[in-house]
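With one protein chain removed, the remaining protein chains of the complex are shown where they sit.
Moving on to chain A:
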Amino acid sequence: MAYLARRTGQALIVLAVAFTATFVLLQALPGDAILIKFESPELGLSPDQIADIRAAYGADNSVIEQFLHTLTGFVVGDFGYSVQYGTAVHELIGAALPGTLALAGFGFLVAVVIAVGLAVLSTLAPFAWLRSFLRSLPGLFVSVPVFWLGIVLIQVFSFQLRLVPVIGADPVQGLILPVLTLAIPISAPLAQVLVRSIDEVQLSPFVAVVRAKGASPARVLWRDVARNAVLPTITIAGVLIGELIGGAVVTETVFGRAGIGRLTEEAVRNQDVAVLQAVVVLAALVFVAVNLVVDLVYPVLDPRLKRKAVAA
């Protein structure tokens, strides 16, 4: 219980630091969203009109005032307005989040399935050449650019073979290609770590004992090796959240999907500070939460860690 409280406290500190750092960094950037939107020559506004707008948005208040204003807003769940769209940030995020959650969630699941499939096959497949070929696949997957992969999948499966539409797809159809695009590069590090730890566990003495007792390779893998090999893979899975978010940015843009990634990309392009601030804090929240879950799952899988946690 104390462990949980301490880890939660740490998580809150991480969030506060992320918030402050983002605020400072965004302030340090040249220009601001109002400059980009309203001073752009395209609107043809006169200097007086622009001065009025800056005053109306409070853009020329002191940094401290702006910080306190933003912070109190965040604490009560008010993330302000996007200057680019004019829309409330919580509305933009609310509209974008489900799409990204579905994409990232299924993307991760499919990545796990691919990774486990590769790891199992590369251990159990009949021929040595086939096993070594399967082992080389993650290296290939990890080096495929998400952007390129997305376009190739669309060109082939949607435009040439016409199996799934990209435009006017129903929610399920609309997920198939983006999920694959995201899953393939994410599966690579998972598979690599899983294969390596299976190898290591295979070499440990207790496995030799089980083998000597006459167990089949499949039984050894499932009953004895898998459980031990999965720990490092879970650690990597936690770290992959970052990559999942990065992959979502590209995937959502290529497929024209609504989502946090696309929203972020646009906010960066227009230096829409309110949106960026909210997205960074949200991302930090997800990252912290996932790592918290990973830490809490560890002791369940490995009782030795539970003893340590209690002792500490």
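Simple rule for what comes next: a contact is a pair of C-beta atoms (placed from the backbone, for glycine too) under 8 Å apart; a residue touches a chain by one contact, two chains touch by 3 or more; residues count from 1.
Here is the rule we use: contacts and distances are computed from a predicted model.
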- Item | Undisplayed chain, where the name is taken from the UniProt record, one of "Lactate utilization protein B", "Nitrilase/amidohydrolase superfamily protein, class 8", "TIGR04028 family ABC transporter substrate-binding protein" or "3-methyl-2-oxobutanoate dehydrogenase (2-methylpropanoyl-transferring)" | "TIGR04028 family ABC transporter substrate-binding protein"
- Query: Where the complex has a chain not shown, which of A:A18, A:V110, A:I154 or A:A278 is the residue touching it?
  - Reply: A:I154
- Item | Full-complex contact with the absent chain, from A:T22, A:T70, A:Q84 or A:Q277 | A:Q84
- Task: Using the definition of touch stated at the top, determine which of A:G9, A:G139, A:P217 or A:G256 touches the missing chain.
- Result: A:G256
- Mind listing the chain A residues that contact the chain we can't see here? 29-32, 35-36, 38-46, 49, 52-53, 56, 81-82, 84-88, 91-92, 95-96, 121, 133-134, 137, 151-152, 154-156, 158-162, 165-168, 253-258, 262-263, 266, 268-271
